[in-house]
Each structure stands twice: as C-alpha cells, then as structure tokens.
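Of the protein chains in this complex, all but one are displayed in their positions.
Take a look at chain A:
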Amino acid sequence: MISIKNLHAEVEGKPILRGIDLEIPDGEVHAIMGPNGSGKSTLASILAGREEYEVTEGSVTYKGKELLELDPDERACEGVFLGFQYPVEIPGVSNLYLLRAAVNARRKYHGEPEVDAVEFMQMVQEKIAHVGMSMDMVKRGVNEDFSGGEKKRNEIFQMLMLEPSLSVLDETDSGLDIDALKVVASGINRLRSPERSTILVTHYKRLLEHVVPDRVHVLYQGRIVRSGGPELADTLEEEGYANLETDEAAATS
C-alpha cells in the first residue's frame, strides 16, 4: 500500500524526521507509538500533505505513485484519509455539506457522476448509526460546538463515508472515554479489509486492545527504533519509553 523510504523532514529549519523507513502492505493495520515530540504527528501530516513541513530527503510511494508530488486534495481523492488530532470547526458549513462536497470531489476525480441525494442520505443514515451520532448533529456546522469526543466520532464517521484505502489516524483515541473509544475502534475494524490499510498513531496501548494491529513501530527522535508484533505495545506499556535511548543508539550505529 505505502512504502516510506529514508524520510527526512524539518519544520522551520528544525529536523523532526531523521530517516524513516516503513512498509505497510495492503490490508494491514500498523500502530506507531512513541513519546511526545518523537515526530508521530509530523509523519501523519506529511503523508496528508501539510505544507509547513519540508521534506528534505527520502520518498513515499503510495499505490505505485510518488505521494509527495500530489497536492493534499489529490491525495485525498486517491484514497488517503487523515483523522485529525484536533479537528477544526468551520462555522456555518454543515457537516453534511462538507461531506457531500468531499464525496463528489472524489467522484469527479475518478470521472464518476455526482452522488445522488437520496443515495447519499441513505449512506449517512447507515454510517451515523455506527458511530452513535444523530442526524441533528451532522446537520450542524462542521465540528461546531462539538465536544472533544464528538469531534473524534465525527472523524470516524467521515472515514466510514469516504471509505479510504489508507487511513492515517492521528491520536484519534486521545481524550476519549471508554464508550467513545469503543465506537472509534469498531469504526476502524469495520473498514478492515484486504484492500485497505491503516496507520494508527497513538500514545497508549488502550486503543490497541480494541484494534489489534498487525505491526507496532516505535518512533523516537525522528526514527523508528523498534518494530514488532502487537506484543510490543505490551512491553512498552510495562517498560515505558525509558529504554529507547539505547535503541536509538543501536539504530544509529
């Protein structure tokens, strides 16, 4: 699905990513863990095409295409979805309006006709049920006056509607109570299929109990210092990130 090679990136001249190599095959869920400031969110943003990060070295191949050469909207239409850590509010624009524009942008990109209004609403009805949102909520302004948990549910709702090939979920689990966490997890699991891949960026093991990843990677100071199966999350939970400095040294040597 996606292949990241020797990716270096900086923001305002400060290096954040210092050579990331990551391979995610079709159908797999990979978790990326690591302490604050290790570069997890930067990686997610770069994959989605955020401008303030400058890629100084390396390449990203997505479905055989040079991902870094595509504009953010092209990446989205090619099936890359970013679940935002802090989803923004867009006053006066209803969630449904934005979503319909998003669905149609994809269709246009692929040379398909616009979505039929009835069909669209049926889809909405079905998907909001999965995430426990009401029709009233999705008719409101985008994330307007939503609680933190509601915003995250909304991200998952959008993901379900857009059915991306690659979902990059940036700390979608942070700040969620257990009910919301379960909703988010079931949303992610619902989309799991041999054609789709997911990158879960997270601090904690909690989400990984509900969405069992194929692989876990540990990011530290801009590098992946350890990779393993789902059991790596348990190890990290027990030992913390304290031992990572030795790993870092190992990775460098």
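The rule is short, and it goes like this: a residue touches a chain if its C-beta (ideal position, glycine included) is under 8 Å from a C-beta of that chain, and two chains touch if they have at least 3 such contacts; residues count from 1.
In this section, contacts and distances are computed from a predicted model.
Participant: I notice the complex is incomplete. Of the names "5-oxoprolinase subunit PxpB", "Cysteine desulfurase activator complex subunit SufB", "ABC transporter permease" or "Phosphate-binding protein", which is the UniProt protein name for the chain that's not shown?
Facilitator: For the chain not displayed, UniProt's protein name is "Cysteine desulfurase activator complex subunit SufB".
Participant: Which listed residue (A:68, A:98 or A:115) would be found touching the missing chain in the intact complex?
Facilitator: Counting the whole complex, the residue in contact with the absent chain is A:98.
Participant: For a quick check of understanding: of A:11, A:55 or A:90, which residue touches the chain that isn't displayed?
Facilitator: Touches the omitted chain: A:90.
Participant: Looking beyond the chains shown, say which of A:34, A:49 or A:187 touches the absent one.
Facilitator: Only one of A:34, A:49 or A:187 touches the chain omitted from view, namely A:49.
Participant: Check the options A:35, A:58, A:141 or A:175 and report the residue that touches the missing chain.
Facilitator: Spelled out, the listed residue whose C-beta touches the missing chain is A:141.
Participant: Of the residues in chain A, which ones touch the absent chain?
Facilitator: These residues touch the chain not displayed: 48-51, 71-73, 75-77, 81-82, 84, 87-88, 90-93, 97-99, 101-102, 105-106, 109, 141-142, 158, 162.
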